[in-house]
Each structure stands twice: as structure tokens, then as C-alpha cells.
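One protein chain omitted, others in place.
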Amino acid sequence: MSKHLKSNVIPPSRQRETPRTGLTWIGQSMKRVEDPRILSGKGGYIDDVSVPGMAHAAMVSSPHAHARIIRIDTTKAKAVPGVIGVYTGEDMATVVEPCPSFASPPITQHAMSVGKVRHVGEVVAAVVAEDRYIAEDAADLIEVDWEVLPANVDLETSATATGDALLHPDDRDSNVALDESFSFGDVDQHFEQADHIIKRQLRWHRSSAQAIETCGVVAQFDPFKGGYTIHSNSNFYNFIPFVIGGALRVSPGELRIIPVLTGGSFGSKVFNHKIIILTAGLARLAGVPVKYIEDRLEHFTNSDSHGSDRLYDTELAVTEDGTFKSLRFTVMDDYGAYLQFGVGTHGNAMAQVTGPYRIESFGMRVLAVLTNKTQQGPYRGFGSEVTNWVMERMADAAAAELGRDPVELRLQNMIQPDQFPYMIPTGNIYDSGDFQKVLAEAQAMFDFDAWRDRAAALRAEGRCVGIGLATCMERSVYGPTEWWSLNNRETPGFTLTSTPEGITVRLDPSGKMFVTLNSPMVGNSPETVVAQILAERLTIAPEDIVFNYSDSQSGFNGVGPQGSRFTAMIAGACVSASIKLEEKLKRFGAHMLQRRPEDVELRDGKVAVKGLKDQEKAFGEIALTSSFFRLSFPDGEEFDSGIETTAVYDHPLSTDPAEDRSHLGIFYPIVGHICHIVAVEVDPGTGKVDILDYAAVHDNGTMVNPRTLAGQVWGGTANGIGTTLSEQFLYDADGQFTNPNFAEFAMPTANEMPRNFKLGHVETPSPFTEYGIKGGGEGGRLGAPSALTSAIEDALSDRGVKITSLPVTPPILRGLIRDAEQATTG
Amino acid sequence: MKPSAFQYERPEDLQAALALLASGEDTRILAGGQSLVPMMNYRLAQPDVLVDINRLSELDYIKDDGDVIAIGALARHAAIKSSSLIQAHLPIIAEAYSWIAHAAVRNRGTLCGNLCHADAASEMPAIMQILEAEMVVSKVGSNRTVAARDFFVGVYETTIEADEILTEVRLPKPGAGTGWGFEEVAMRRGDYAWCTVVATLRLSDGRIAEPRIALAGVEDCATRLAAAETALKGQAPNASLFDDVAEAAAKATRPSASATSDAAYKRDLVRALLPRVLNDAVARST
């Protein structure tokens, strides 16, 4: 281990339940508990919420990328029958403070613009009216006078802009919001000693999750208590009061955030704080409950969830025999107009930046550049999807330059199965893995050698057929140091280190088990996972469990589905809860059976005397007796009535970053591994890519439910296919967002998906989490872009086309082919 | 995204509809609504009066009219796509429909509405041009017939006036032995085209007769490729001829740029697709 990592000590495992075979429920592809109500149309999404007296909001959005607001005239709008109130940013500022920011120093952002707009779609005024139609009528009548300012569209130009082109002249005198350099290990020395330095400039363009449901809020203000009741499809509802209390000028405890079933997130609804502040402020100003649901245009242009938009200058130091020694890059990231999460997306990428390879050192300079675009937020991968692609591009580039077989070169550099836990140069660890096995399974499933021969033969006939392979990491179970570890050391800002997940389990006198979760359902399967684990541990039938979701006032700690954490974390909470519950059940049950607690066990939903068949008490009977017949039990607190417990699970393995940032500590240690292999044919005349064959093997440790995991992989792969082949946000020179709609922002339909998709799993359990579970919510998108890019480059290898930028839509790919053709002919 | 208010009229017969359109107010015809309603939801269209023609059952037909197939204003894309008459005489239309939108949109959208909407990237205007369709346009007291080549004027622009309805499209049945080709490149199947190339031709003694070729999606408006047709006429089909014709056509086009593609790309598509379309048309001609 490199010197700089010596202070980063791996804490001992707190695993209580070891991975094992022969489990009853864990590992079954059980049908989801959540589904019947959703399938019958009774899910209860944000737009299904209605509260008495509720009014509807519509927004006036900026048509300009960068402009000063000179005057807003709301007279005509106020006169429209049915309008309750019309409000500008100035009005809003009388009831709310600017939005919270994790950037340090923070960048001021108002939920409704004050003085100036910084991207198309930014809200400048709002109407609250009886219904949305009327609200939009009135919004159309609001007149705004603008002074248009220069728009920053290009990443590199914006970095050097001055004067009127500065986005936040009051906060800072540059559009570069952060510029920090890091060196983990002996980067300079490794580069000096390298035999080959592979260099690539790589570009990844912005897109976003675009879940089919947009973000929305229903907010009510209680003037007597001074608090708010808010329905929101935020993923993070138990934590959000602490983030937004200040902005809403209330203590976190005065905010009651009520979760709803969420129509997809993929990161895009992790916080949703701006829309909550905006709607809550309107409710307070208007004095009525207000519903605001973004329409699709607003979701594209103002939802603060655009994905990474990066330019990398990357170098890989390689020795003569092909050993990868060191990786370094300068990355500029176009964050858009604000910096809500600092450079958290780069912090995230530090978890696995060196991929599955034994790279000894890593160096980086990161520049967060502000432009006049919608600001970034999370999107499935949270930045690591980009570094996975960068690493795999570099591995392919190294193979090409050294004349080596790309698969064999990867194998040569891969971390070996006996090297875990493996600490990478940034300080994060990979808890476990068998990358070679994943690769071998994927190759077998794909019939790799045969396909390679076939592709070569077809290329010899002039067809552009190629094979791409990617071996990527899928970090899971995040620790929040990623949000701030790359911030300036003197002012790191928001230094959270804990991501607890809690659960409450109550055995009802009726025999039902009521479970309260503290994180919402966003398309993952929280109820199913919990049902399977509790059924496993408490010997009950999953049908006997009834689920509820707490709100932020009634609940306990919960952080929600993000960073592929939920399954592993809630499993830990279930283990804790069931240990406590089992003890209680045995105590009460043993007493009823006139035995000692040591002599009884849980059996088929009953407390039963060990070794005796008929001596048993059903859980329901125990719960009933303990709840309603207290006097049947001895005195003493341990027999207080009722069978209930609340339990929490804290992050299983994390450490602080080093004070001097020579390493970042352990923050994302539960790693999965994925191998995607794809065969494509490119139509060189049109630039169209046809996916001929696809195999993916994922190792997400112990699987709780293989089918729901497969669903995540497929969904993520579809996102990755879109990212690679068709999805890109387009801006013109004036900063107009030219394709903010589903017709031109082309997300894959069923027609665009591979016909022949094969999925396999390897299970290398984590030694740190309960049962060895790892997260698996992001993997598809973490692997597909790398494999597809590689396949396309292979298909065009005879034409000398190199892919260094995503996406490669047909016009873009055809452009690359045309350039290569002209280079050879001209 | 909600439409602005309008007065809603739902005439029960054509004469009543025409009378409403003649009222002089800012009226708009509502057919399938698959182009108009999205524009209204975005408030890009804000008509005062909407004349819903969906109850004019007299215009809901696809009929054999001797040498011509006549399609009424209310015939939906889906009905046309699955019509046995169309499949027998004009298979190019059935094929084209598998590239136009998706089933639920085709269930409502009409051919006539599609033609009147005249999106530059819409496929049917190009097909109308090579089929040399005639458009029957009615207003109070008169009918006129417009040749397809004169019907389309520009982006979202046709020769139809505010008080007129396109009541019928008349498609001459192609002569015996006519072959056809259809190729399209769009981002996803069902999206508007970056480039559609369509052609029909016959072979007479092994030589190309009556070639008709058109493009959609490339220029502001669907266009016949007269020069290419002249170059092909009377020639024996062969690969280098087709490549030359495609090259010349690609050079001659004046592509309009769109958010998601550029002129050079559209030229490349003409170059790539035209030979394929011609080959298919030759292969299908008997």
C-alpha cells in the first residue's frame, strides 16, 4: 500500500448476518408487494394529492439565458377572474431566503429570480389561481422588460469570461466556481518513470434522467403554528427539513414533509428543494394551499437535475509490459448557472476512478465552470458513469497504442480476487470482488470468441461490425463525504458523515405486522425487500406485513434511495429490528408457554418450544395478550405492553478524509462489478448504430430479489444506451435550449433496445453488509456507455474513426466517418 | 402546458363546417388533433374558434373510385395503414406508416390533417408528390382541386385558405408493374424524419420508365427530384448510375438545419438512401 494511505485504517466489519445459502426468502424472485395498488391505478403520486381549498400555480419562465430583470408588470394578470395572487421574486423574497447550497463558498440561488436570470426557464414570477388553466392564462399576461446580457454557452469560454458575462458578480469575479487539485500517491514519479503516456481528450455531454413523472409539490402554510405541511416527491423527505428550514424561515421541526409514491427519480428527485421552497413560499404569500407540478418543459429547463457535462484531458502512465501505473486528468465540468451540490459528482467519482485496475496513483485538477444553463443535479451514476467511461476509453486507447488485445490488457491489470479489501489511491476501498469471474461469465454468455471471429469476417467483407467490452465498477452504499471532500480545505462547508436508515416494526394484536419506512418508493422495491428480509428472519409470510411511510415529523432517520444504498442499508435496519423483536417475542411467548426464553424459537409465525411440535403461540396471540392483557405478565419494564421496535442502521464502513486530502477516506466501499459486451453494426452512410447482441453480467453481492435487480440492470442499460446513442441537451449560441421535449430529446423506446439481451449474475458477497448484500441501482448506466463506445470504435476501426465524445447520435457519428473519409481521400 | 380558451363548434355535416369557417373569425379545424393539440398545449396555437370535424362521418372513407383511391378527410392513419385497398394498390403508404408516429397517434391522426399541417419532416407530403395525388379543397359554394406538387408551399405552409377544408385526397393507382422504394433515417423509429427518400418507377424493356423521386425532411418542404428523374429516365438500372444520381441530388439539395442535425448530414443521407430506394424500386417492379 502506498504511503499516503497508511493513515486510512479499515475499520473491522460489523456484519452480523453472514452470507449463506439455504435461505427461504432472500434470493427469491418474489412478486412485488407494491404492485397491486400501483397496477390498479391507486398508487398515489404527487399529482393525485388534493387538499381542501387547494389552488394551482403556473410560472413565468425566463426566455433568456442571461438577462437583468428591469421591470415586471403584473397588472393584467391580477385582473384575470379566478386569480388569487401574482408574485414576483421580490415578493417571494419577503417570505423565503435563498436556496441552500453545498458549494463552499455558497453560490446564491433564489427559488424565484431576483434581479437577474441565469438560464432559460428560470422562474421570474408566478400566478396562483383556481385552476392551472387560469393560472397559465394569467401568467401569459405578465410583462417583463429585460436587459439581455452575454450568454455563456461554451465551457472553455465561460471559464475566462469577465464583466457582464459573469454569472454571479456579487459572489465571485470568475465563472470558475471551484478549481482544486489533488494528488493521491506518487503521481509525478510514476509519470516520469512511465514507458508510455497515453493521452486523450474526452468529452461527455449533458443529458438528464427525465423520469416520466416530473417534480411536484402541494404546500400548506399554517399561520398559527408557523409551520408548513408539504407533500413532495422528493427522495429525501426525512432529511430535507434540515436543508430547507432556513430558507423557509422555520425550524426543521416545523416542516411536515409527507412522501408520495414517486414516478421515477434516477437521482433527479433526490432533494427537490428548490421546487419545495418555491411552492411553499407561494402558499404562504397566497394564504391558500398551493399545488405546483412542473410541466415537461419546466422539468427540462428548470428542474436542476441536468447530468454531467465534462471535458477531460486524461493521461495514463503505462510501463513497457502494459502495467497501468498512474492516471491523471484535468476535468472541466459545465455545471450550469448554480452549484447546488458543490462538486459532489466528482467526489462520487473518486470512489472508483481507477476502475477495476491496480493503478497505484491518481492525480486530478477539477474546475467547476458556471454557464448560462440549467444547473446540474444527480443522474444515475452521479458522475461515476463518466469516469467509468473515461477509464475504459483509456484502457482501449492503451491497448491500441501498445498493440495489445484489449481484454488481455485489462486482465493483466485487474485487481486479483485475493487482494480484497483493496484500497485505491483515493483512499476508498473495494470490499470484495471477483472481476475475472464476471468477465469470464460474460464472455461465455456472449460467445465472445465466436463473435470476434464473426465480426472480423464481416469487417473483411466491408461491413462495419464491431465488439466492445467494458469491465466497470459499481460502487454502492454511499457515505456523504463525497459531497464535500473535494471542496476547498479551509472552507469545506457542509461536513455530513452519516447516512442512517431506520425502520419501525410493530406486531399488531390482529396478527398483522405493521412496518413503517422512512424513505419513499421511487420505483425501487422498498416494501418487497423489507418483506423478504423480515419474512426470512421472523418466519412470517410476506403477505402478513403491511407497509406505511412516515412523514418527516412522525418518522425516524431515513436518507432514501440514492447512491445504490437503500437495499443494503434497510437490510441492516431489518436485522437490528428483528433481533429486538425476536427477543421480545420470545420473552412474552416463553412466559405464555411457561418456558424460559432460551427454550423457545420462532417457527412459522409462532413462538414455539424447541423440539416440541404443538407447544406454540402465534405472534398474533402474543401481540394481543401483551397489548390488551398486561396483567397476564410479570411486573417490570421488560413486559411493558405491546410488541414494537424502532431500529436504525448506520453506514457499515466509512472513515473521514485525511485533513490534508492526501486521501479521501473510505466513503463508498461496497462495490459491485459489471461486465458488458456488445456487438454493433454501424451503417457508415447514415451513422446509424444497430445493436446486434448484448450480454451483461453484474456482481451485486448477495441478491435479495434477482428479478427486481434484473429490472434495475435493464433500466440502467436503457439509460446508458440513450446516453451513448441519442440523448443530448442542445443549446444554441444564445443559450437557448433547443430540444427540451420528448420528441427531440430522444430517450430509447422499446424499438431502440437490443433484441437479444442476455443478463447474468455473479454473487460475491460483501464481508461488511448484512447477508453480503451490495447495491445495484445504477450499474446498467455505469457500464453500457463504455461497452457501446468501444464496439462502435471497433466497428469503424478500418476507417480510422476514434470516439472521444458522447453521445454519438447518427449525425455526429456520420460526421466522424465523413471526417475520416475526407482525411484519407484528401 | 394548458391550451388557452376557445369556442368549440362541432358541426354534424360538411356544409355546416364550411359555414363556420366562412364566419371570418379566427377559426381552426380540429381533425385528429395529433399536431394541433400539442401546439395548443404549448400555446403556440391559440385559435378563437375550434371547428371539430370529427363528426363529419361523410368524410370518413377510403374508397375505390376507378383509377383512383379516394381518401376522405376523416380517414385515420391507422385505418389507411391497415386498409386492404391501400395494401393492394399503394403498399408504399402502408410501409411509410410504420415510420410515422405510433399506434395511439395513428388511431386519431388523419392523413388530411397531416398534409395540412405540412411539417417539413413529414413523410406523406413526399409520397403525395410521387403518387401525383390531387387534393380536393372545399369552401362554401365551391370545390377546387390542387395537384400535390402545388399544395405544399413551405414549413407548415400549404395553399389551403382559412375558410377551406381539404376534404379528399385522390391517389391515382400506379400502373401495373410499378415498383417502389421507401427509406428513412430518424433518431427513433416513429420520429419525424431527418431524411426520407421515396421513389416509384417502372421498367420497360429493362430500362427505367416514369421515375418519380421525392425527399422529405431535408428541405423546408417535401420536394420532387426532377433532375434525378430526368437522369434516370430511359437508363438501365445500375449501381454507378444510382450513385451518380444520388451524388448530384445530394449536391443540389438545400437542406434546412434543425436542432438535432445539420445540412452536411442531410446531404449524406440523400447520398446514402437514394441508391437503396432505387434498388428497392427496381427490385419491386415487374
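In order of appearance the chains are A and B, and numbering begins at 1 in each one.
One rule holds for everything that comes next: contacts are C-beta pairs under 8 Å (C-beta built on N, C-alpha and C of every residue); 3 or more make two chains touch, one makes a residue touch a chain.
Throughout what follows, contacts and distances are computed from a predicted model.
Look at the chain that isn't drawn here: its UniProt entry, checked against "(2Fe-2S)-binding protein", "Aspartyl/glutamyl-tRNA(Asn/Gln) amidotransferase subunit C", "ABC-type sugar transport system, ATPase component" or "Alpha-D-ribose 1-methylphosphonate 5-phosphate C-P lyase", names it "(2Fe-2S)-binding protein". Contact with the chain that does not appear here is found for just one residue of A:T108, A:S510 or A:N751, A:N751. Across A:R32, A:R200, A:R328 or A:K774, the residue that sits in touch with the chain not pictured is A:R32. Of A:I70, A:I197, A:I212 or A:A457, it is A:I212 that touches the chain left out of the display. For chain B, the residues touching the chain absent from view are 1-8, 10, 30, 33-34, 37-38, 40-42, 50, 52, 54, 78, 98, 101-105, 107-108, 188-190. Considering the complete assembly, chain A touches the hidden chain via residues 29, 31-32, 34-36, 38-45, 47-48, 133, 209-214, 261-266, 295-296, 521-525, 707-708, 710-719, 741-743, 747, 749-751, 753, 755, 757, 780.
Please note the rule applied: only the chains that are shown with their structure count from here on.
Chain geometry summary: the mean Cα position of chain A and that of chain B are 44 Å apart. Here chain A touches chain B in the complex through residues 132-133, 136-137, 140, 295-297, 683, 685-688, 726, 730, 738-739, 743-744, 746, 748-749, 751-752, 809-811, 814-815, 818, going by the rule given at the top. Those residues of chain B lying in contact with chain A across their complex are 1-5, 42-43, 185, 187-192, 194, 259-262, 264-265, 268-269, 271-273.
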